[in-house]
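The complex is shown incomplete by one protein chain, all other protein chains being positioned as in the whole.
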Amino acid sequence: MTAATTTFRWREPSILPGFGLALGITVTALSLIVLIPLAALFLKAASAGPADIWAVATSPRTLAALKLSFSAALFAALVNAVFGLILAWVLVRYDFPGRRLIDAAVDLPFALPTAVAGISLAAIYAPNGWVGSLLAPLAFKLTIPFTGLSLGFDGKVAYTPLGVMVALIFIGLPFVVRTVQPVLEELQSDVEEAAALLGASRSRTIFRVVLPQILPALMTGSILAFARAVGEYGSVIFIAGNVPMVSEIAPLLIVIRLEQFDYAGAAVVATMMLLISFALILTGNLIQARARRRFGDV
Amino acid sequence: MTRPVFPRLLRAGLVLGAFTLCFGVVAGARAQTELLNVSYDPTRELYRDINAAFLAEWNAKHPDKKISTIRQSHGGSGAQARTVIDGLNADVVTLALAGDIDAVAERSKKLPLDWQKRLPHNSSPYTSTIVFLVRKGNPKAIKDWGDLVKPGVQIITPNPKTSGGARWNYLAAWAYAEKAFNKDEAKVRDYIGKLLANVPVLDTGARGATTTFTQRGIGDVFLSWENEAFLALKEFGADKFDIVVPSLSILAEPPVALVDANVDAKKTREQAQAYLEFLYSPKGQAIIARNFYRPRNPEAADAKDIANFPKVELVTIDDVFGGWKKAQPTHFGDGGTFDQLYKPAR
Partner (left out) sequence: MSDATLPSASAQEPRRSASRARGESPVVQVILIAVSLVFLLLFLLLPLVTVFVEAAAKGWEAYRAAITEPDAQAAIQLTLLVAAIAVPFNVIVGIAAAWAIAKFEFRGKDLLISLIDLPFSVSPVISGLVFVLLFGAQGYFGPWLQANDIKIVFALPGLILATVFVTFPFVARELIPHMQSLGSSDEEAALTLGASPWRVFFRVTLPNVKWSLFYGVLLCNARAMGEFGAVAVVSGKIRGLTNTMPLHIEILYNEYMGAAAFAVASLLAGLALVTLVLKTLLEWHYGDVISASRHH
């Protein structure tokens, strides 16, 4: 199965050995650990029958949970894109006391267990927590004229969709910083200098010259942060409030369906999440591949 | 010139890794006897005491059949039932409501469907009820179920879909409304809808909800197991919260059962059976009362502990709802009354 056949040219010839062994180990492990279990998930979801799948997939609660998971993850990814970019910029371009420390701290969400993060975030952002108590007096409500839309903040972060976003921002930040940072470091200064010499203002240089070059990395990082945030569970459940239709995330809905002995329903929600996530990772890799080709980064 | 040690090591490692992963650790016969009690959220403190007392008593009487440890697993009642159905080899299940043990019996077939008849008092060695926990001084003046639907009152209760305690909460409110509105179903539904609209946070388990109310400072009133409310007073100080006893509540009967297939496989039937019977013994009943559960045999308990329990009119699930087998699908199944009436306000 893993041997290369010459007629189809599955692979380019190489004098290096070990292709069969390496690919064999990879594909076997991938199949046993990832693919077969995920196939079981699809099988279970399919066993529900089309009518039930449709009923679960389109139930308002499922849609609300998916909408919250994906929109909170999207919002968190956008926040991370902005602040992650600023952070990466500050870390690469400026020198200030404590820069190394900050640089190291960025990876904290990679290393800190999500449950620990969730418990401490809930403690901090709860109405009686360090930050939560400062935010409580800041409640406001704005109604946008004519649209009937209102924008408000009732002073609460924990136990609202905002709490979900706080947790997702936490876990997603390093993805953006760590993808943008190296590209920023490698950026050739001559282009920027040329732009400045030609008389472009600094902000113009940044938006017209620098940003386009780091945009692919920024997008890749944001997509990674987004994909990770969509499925996040451990840090979110402690701070979310878990109210159905309001602050109930899709992974929690899977757990709840499971706890109601509804295996097929859980599998259907899981499959929906999975399909969307996989599409995103594929897109991310395509963007990266295209960017690499365009900028000759290899 | 070559150093073949590494490849050999690598291959050995690979084989070993694959072996461990594919075949798992085969559970061999243990030299020691262990019991596993799979229970629900608020019983952590109760069974810590029960286990210590039972171990001492049993091991003194049966030096030839010593039990080394009694293991505990806690979580939302529904979640715990699920793990037993999925194969967790519990010797005994001690869950929040009969419906969850029914589910274990039906789906895993590891215990007979009539399990509830095997021990006295519907297999419930202790009972409890639902009371209100409010902030000190009761600032929102919450006296009874009717006060919960006032605008601006925030109610904390766990999610009835996953928490056994929350189902008792829901049914107690329903029972009150049926009585108050003289079984006018439209008015009952209206009441429950308004009550649910006042819930800002739905935790998955009773313990999570207690934490939300007591430690996070959310909500004005917490619909709580009686024992959980007493425990909160004990843990956080009586100067922070008050217990309010409503005019009517429900008799909650958390049942216990032997998981026959598991105890037979593990050869622990004798010990597990004795463990459950210990709960009914005078010593067990005294420990139960000390942990704020209502004992079936109050004479066995310390009079001081019994004096804690307020007098309250209690209805049973059999009288009002026709038992769990009927109440579960009607109220908590997919599309049941909870799904119909739960419309989050925000």
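Letters A and B mark the chains as written, and numbering starts fresh at 1 in each.
What we mean here is this: a contact is a pair of C-beta atoms (placed from the backbone, for glycine too) under 8 Å apart; a residue touches a chain by one contact, two chains touch by 3 or more.
Not measured: the values here are computed from a predicted model.
Seen in the complete assembly, the chain not on display touches A, B. Across the entire complex, the residue among B:D41, B:E178 or B:E226 in touch with the chain not shown is B:D41. Here one chain is not drawn; of B:I67, B:I85 or B:L119, the residue touching it is B:I85. Although one chain is not displayed, chain B still touches it through residues 1-4, 6-7, 10, 13-14, 17, 20-21, 23-27, 36, 41, 44-45, 69, 71-75, 83, 85-89, 107-108, 205, 207-208, 211, 215, 231, 235-236, 265. Although one chain is not drawn, its touching partners on chain A can still be listed: residues 4, 10-12, 14-19, 21-27, 29-30, 33-38, 40-41, 43-44, 83, 86-87, 89-91, 93-94, 96, 100, 102-117, 119-121, 123-124, 130-131, 166, 169-170, 173, 178, 182-183, 185-186, 189, 192-193, 195-202, 204-205, 207, 224, 227-228, 230-234, 250-252, 254-255, 258, 263, 266-267, 270, 273-274, 277-278, 280-282, 285-286, 288-289, 292, 297-298.
The rule is simple: only the chains that are shown with their structure count from here on.
Distance between chain centres (mean CA atoms), chain A to chain B: 36 Å.
Across the interface of their complex, chain A is touched by residues 14, 21-22, 76, 78-79, 81-82, 85, 103, 107, 159, 161-162, 199-204, 212, 215-218, 334, 342-344, 346 of chain B.
On the chain A side of its complex with chain B, the touching residues are 25, 32, 122, 126-128, 158-159, 237, 241-246, 248, 252, 255-256, 258-262.
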